[in-house]
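Here the complex is missing a single protein chain, while all its other protein chains stay put.
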Amino acid sequence: MKRKVDENVKREPFSGRIISSTIKENIDEKVEREIVYSRPECMHDLPTILCPGCQHGLIYRLIGEAIDELKIRGHCIGVGGVGCHAMGMGMLKIDAIMALHGRAPEVATGIKRSLHGKPIVFTVQGDGDLAAIGMGDMINAVNRGEKLTTIFCNNAGYGTTGGQMAPTTLLDQVTTTTPEGRQPQGFGYPIHVAELLATMTGMAFSARCALTSPAQFNQALKTVKTAFQKQIDGVGYSFVEILSACPPTFKKTPLESIKWIMSHMLEEYPLGIFKDVDKIP
Amino acid sequence: MLEKRLINGNEALGYGALYADCRCYFGYPITPQNEVVEFFARELPKVGGVFVQTESEVSSINMLYGAAATGVRAMTSSSSTGFSLMQEGISTLAASELPCVIADVQRGGPGGGNTQTSQMDYMQVTRGGGNGGYHNIVLSPASVQETFELVQLAFCLADKYRHPVIILTDAIIGQMQEGLELHRLDFGPLPDKKSWALTTVGDHDDPGRFIQNAPGILGSYRDYMIRITKKYQEMTEKEVRYQAGHTEDADLIVVSFGSSARSSLWAYHQARKEGLRVGFIRPITLWPFPTQIIRAAAQHTKKFVVVEDNLGQMLRDVQAAVQDKAEVHLVGIAHRHLVTSSGMIFPKTVLQEVKRLI
Amino acid sequence: MGKKLLITGNEAVGYGAIYAGCRNYFGYPITPQNEVVEFFARELPKIGGNFVQTESELTSINMLYGAVATGVRAMTSSSSTGFSLMQECIAHMAYCSLPAVIVDVQRGGPGAGSTQTAQMDYAQVTKGGGNGDYYPLVLAPFSVQEIFELIQRAFYLADKYHHPVIVLSDAILGQMMENLELYSINFGPLPAKDWAATGQGERKYRNTVPNIWTFFNNYRDIIVNLGKKYQEITDNEVRFKTYEIEDAEMVIVAYGSSARISLETLRRLRPEGYKVGLIRPITLWPFPTKIIRETSHRVRNFLVVEDSLGQLVEDVEFAVEGRAGVHLLGSLARHLPTSSGMIFPKTVSEEVKNILCHK
Partner (left out) sequence: MPQIDHPERELLCGGPESYTGLPTMYCPGCHYGTVARVICEAIDELGIKKQAIGVAGVGCHGFMIGTIATDFVFALHGRGPGVATGIKRSQGGKPIVFTIQGDGDLAAIGMGDIINAIGRGEKLTTIFCNNAGYGTTGGQMAPTTLLEQVTTTTPTGRDPQVAGYPIHVAEMLAMLRGTAYSARGALTSRKNYNQTKKFLNLAFQKQMDGIGYGFVEILSACPSTLHMPPNKALKWVEEYMIAEYPLGEFKNVKEIL
């Protein structure tokens, strides 16, 4: 393979995407190439409609890869919440349904039970959807002993509506509804959903991941796969919280947003597995 | 021989659903419809069905949304204040055009109100309590047997139009016991659900189906609106149901639904026995409303009495139907026999009013 | 002279509330009314008010219920689908006779619908979306200035009748910018709130909301009194504006943003010699049935312009009683098939000409 590359090409850290270059790349078409990395099979060949630097596209890629690797595409039904995270549901080549704000666990329950537990049902929910309006729904779904999987996109704010405070917003973080920064007096504290749910009997698996480096992405993929596996094995509820960047809410560039996650969010929300059981007594 | 039972209206709701092959129920206890929840908790596991006691009415309606999306027959039930909580969900079911059945066993309102009977949810169910100006077919039974039959009809209509259907009963119909003859009603063939239901793509190279709760966000909003306008038009033309007696030669016509219709029916029969020219109309579908029969009757009958246990909600539909051609009077909540929430409109009160007006 | 600003309708909601002395706001972000939430988050702390971002519309409305039960002026706002979630508690506040102001900035429906404009909540707000016999007062502004003024009136009416008042705006009104002149309106004295639960303190008796004695003993009278209150409101509070209906051959009926479009149509058609008028209901409940009924005796045709599949049209038909033709120009007349479509004055003009030529 011959490739002429200009020395002045600037690449984005982490992703290696070209930011600017003076000449176009010339690739010799005749040379046989091998695909080593591509779109997961269960994803449509569509562009995402998310903002630059948003990590929800990555989260869907993650889900897609997990579904492919577990070979469960034909058995999955996805439930999308309300928010930007739901926009990815159309990307997956599986049956999908949109739930009302906060109600995804119930919609998933309805689907799972009415098909007598056969399909693998997962919800993708954001922090407004799951931690605010849908907190009670989530806890009660776990408490009912449902066998579902929830992917929780925590980006410390409401991206879709223009950057308001979420229950997961960090202390002192400035949002449009906390113009002075989130103060505990009046606005309370960031909520740790993965830890909270881990205390419940019905939980089989609860973990938190981030996507700030390839290593973390791989870890997250492993975690999501484990979560699906818990549902496949019928152990109990499985839950994965994924810290993700929302540059418009953070009012930062994509790169700065990732750095901010590393410096601030990881400190408040430690990564790790909070519960992992093979059988609920 | 058909099986006969002495049973209350709430359990008849349950039997109706079982005879309509509904095998999924999601519900939350609220007086006066607890017997429905308890019926399904007891009976559904025996037939391999799914019963989930939810944590709130908001959950009930959203579980129903999930179940209906898989193409199975499913239902939920609640009572007035819980039903208010379901409005967003019902609006969504209408938006997503999913077939399901929702029963509202009315109690006193507004808001928390009380646990006794009333008929105050008329506006809420017929005008779309949720946003977006959708319409659901509303069936209003007046006896235990009819509750049983209308639930079966409701499932048929839901599947036929791919739309939620509401059964509106009340604490009196729900709690009273009557003889019930169990039999299965056959309404003929129904459209196939295979083209849209979420049942997982299986091993095929299917790109996956998508059920959208927001018709305006993807695709053509106008197509959606044209489709539902046609659907509502078709329902209005084909699905109007009512019971009528002596509307041709009446000086006065009593219009009433649900439990009030029972009081009114007695008053109507009694009045006829006494030689008074009284007619009777009982709308069975509250939406679409039997406007035509009332409008036709108003050409020669100059007095109407609406009997309903509220401040006058159906009254408005009757007024709209008569178009100033006749007087419309109300026997409403002020005519109850007691000041407490246990008050009822008695048949003799209706008869008195009828005699006074004639 | 009041201060002048160039401002969106959503922020005018905020100014209206502050000028009405409201210092408590509970809200949840939902497009297209985020500016209301953000306005209060920014402005209320400056003047010692309370802003709470809630976790859901259910909580917003119930916090409002708690706040107004203590006798203060308080409000919340939402948009269509969030507003549906509030129905139970709005009904409950009507039952408890509590003064509350709720703003609904309409978007497309049903369900989550779209985030763009529509006028599809008419039936929901005027016919009581919740259970039981209740009708909240509904005010429908059609300009930024009027939003500001009607919010102040809403607080006054709420306190006067001890009843929830809804201000029905929509995405167009909420998002567009216009001039706004700020001033507070004095509506006169109001009844004392001696029923408020503020902690017994030096009071001789304790207050419960709702009053438990009537609650247990006198349900029929509670409802009958509600009925009397509705009658009083219907008698005294109907508001509407008419435009050139005296010599009109046909009359347009429209509210909110559609009324702006209709008014523009009038301005275009009158010079061309078309005798067309406009009735703009300002209170949607109580509905100005009387003026429409009177007009129907001498006008052959009515055209209802509303961005829905036909909800206001039902009330107009009710008022007209079959004496004149009632036509609807609804959402299907939008200029685009997507949710961003709008009904343009051009379309309304064509429809008017069409009706006038075929009469």
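Should a chain be cited, it is by its letter among A, B and C, assigned in written order, with residues numbered from 1 in that chain.
Criterion: a contact is a pair of C-beta atoms (placed from the backbone, for glycine too) under 8 Å apart; a residue touches a chain by one contact, two chains touch by 3 or more.
All figures in this text were calculated on a predicted structure; none of them were measured in a lab.
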- What chains on display are touched by the one that is not shown? A, B, C
- Sole touch to the unshown chain from A:Phe122, A:Phe187, A:Phe217 or A:Phe250: residue A:Phe187
- Touch with the omitted chain, as defined above, among C:Tyr19, C:Tyr65 or C:Tyr122: C:Tyr65
- Message: Using the touch definition from the top, which of C:Thr8, C:Gln33 or C:Ser56 touches the missing chain?
- Response: C:Ser56
- Just name the one of A:Gln55, A:Gln125, A:Asn140 or A:Asn155 that touches the chain not displayed here. A:Asn140
- Hidden partner chain, residues of chain B it touches: 28-31, 34, 37-38, 41-42, 45, 51-53, 55-58, 81-82, 111-112
- Can you name the residues of chain C that touch the chain not displayed here? 23-24, 26, 50, 52, 54-56, 58-59, 62-70, 72, 74, 88-89, 92, 96, 197-202, 206-210, 212
- Message: To test your reading of the contact rule: which positions on chain A touch the chain that is missing from view?
- Response: 102, 131-137, 139-140, 142-146, 167, 184-192, 195-196, 199-202, 280
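Here, only the chains that are shown with their structure count from here on.
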- Note on the structure: Farthest chain from chain B by C-alpha centroid distance is chain A
- For chain B and chain C, what's the span in angstrom between their mean Cα positions? 29
- Query: In chain C, which residues are in touch with two or more of the other chains?
  - Reply: 58, 81-82, 111-112
- Of all the residues in chain A, which ones touch at least 2 other chains? 98, 100
- Message: Going by the contact rule set out above, which residues of chain A touch chain C in the complex?
- Response: 82, 98, 100-102, 128, 131-133, 135, 158, 160-162, 164-165, 167, 176-180, 186-187
- Message: For a test of understanding, state which residues of chain B touch chain A in their complex under the given definition.
- Response: 24, 26, 50, 52, 54-56, 58-59, 62-70, 72, 74, 88-89, 92, 198-204, 206-214, 218
- Item | Residue ranges of chain C in contact with chain B within the complex | 58, 80-85, 87-96, 106, 108-116, 118, 120-124, 127-134, 216-221, 223-224, 226-227, 230, 308-311, 314, 317-318, 321-322, 331-332, 334, 336-339, 341
